[in-house]
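So, subunit A:
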Amino acid sequence: MALDIVTIVAVSAGAFFFLAGTVGLLRFPDTLTRLHALTKADNLGVGLVALGLLPRAGSLSGGLKLICVWLLVLLASATVSQLIARAARDSGPLP
Partner candidate 1 sequence: MSIASVFALCAAAAVGLGLYGLLVSPQPLRKILAFNLLGSGVFVLFGVVARRGAAAGFASDPIPQALVITGIVVAFSATALAVALLLRLLQVSGSATLAAHSSARSSRDPAGT
Partner candidate 2 sequence: MTFALALHIALAGMMLGLAAWTIAARETFAAVVGFVVYGLFLALVWVRLDALDVALAEAAIGGGLNGLLLLGAAARLRAAEAPADAERPGASLRLLAALLSATVAAALAAAVLLLPEPAPTLAPAAAANAAATGLANPVTNVLMAFRAMDTMLEKVVLLLAVVGVWSIAPDHFWGGRPGVRHQADPQGTLAFLARVLTPFGIVVGIYLSWTGASHPGGAFQGATILAAMWLLIMMAGLADTPPMNARRLRLMLIAGPAVFLLVGLGGLAFGAAFLAYPAAYAKPLILAIEAAMVLTVAITLGLLVAGPPERSAAP
Partner candidate 3 sequence: MPDPAPALDAVTAGAFLLVLAIVVPVAGLLAAFAAGGRWVERIALTTLPLGLAIAVAIAIALWRTDAPIVYLLGAWAPPLGVALRADGLSALMMAITAVVICGVGIFACADFRIPAGATEARAPFAFWILLLAIWAALNMVFVAGDLFTLYVALELLTFAAVPLVSLDGRAETLQAALRYLIFALLGSAFYLVGSALLYGAYGTLDIVLLSHQLRAQPATLVAAALMTVGLLAKTALFPLHLWLPPAHAGAPAACSAVLSALVVKGSFFIVVRLWFGVMPGLPGSAAAQLLAALGAAAIVLGSIVALRQERLKLLVAYSTLAQIGYLFLMFPLALDPATARLASGGALAGGILQAISHATAKAAMFMSAGLLYAALGHDRISGLAGVARALPLSVLAFALGGMALIGPPGSGAYLAKTLLLQAADDGGQWWWTVVIQAGGMFTAGYWLLVLVHTLARGDASAALRARVSRLQEAAALALALCSLLLGLFPWDAYLAIPAGAAASNPLTLKALSSLLWPIVGGAVLATLLGRSGLPPARLRVENLLVAVIRPVRRGVLVLSGTIERLDGALRQWPVAAISLLVIAMLLGAAMQAAQSLD
């Protein structure tokens, strides 16, 4: 029961951060600010969703896989946003 509550709270919070990140993506004016919104909010969102799902993983290996997913997403989004930011800087302000 307590674990269920953890899941519900964490996943909902994660979903909220995703929503916030998406709003930022749509509303902010240029590439760098959009990236700012996306990376911050989405990384937190993914972490919270993964955390919320951990109690439901059922097995140790399942839990480890979830953590791996979280780490890989972090790695990918961190590097990709770096690359996008550099490309944006090199090619001047994009609309």
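Per the selection procedure, all candidates are chains of the complex that A comes from, given by their letters.
We adopt the following convention: a contact is a pair of C-beta atoms (placed from the backbone, for glycine too) under 8 Å apart; a residue touches a chain by one contact, two chains touch by 3 or more; residues count from 1.
On a predicted model such as this, the values are computed, not experimentally measured, just so you know.
Engineer: Here subunit A stands alone, and the other chains of its complex are listed as 1, 2 or 3; which of them touches it?
Structural biologist: Contact with subunit A is made by candidate 2.
Engineer: Write out the stretch or stretches of subunit A touching candidate 2 in their complex.
Structural biologist: Listed in rising order, the residues of subunit A that touch candidate 2 are 68, 72, 75-76, 79, 82-83, 86.
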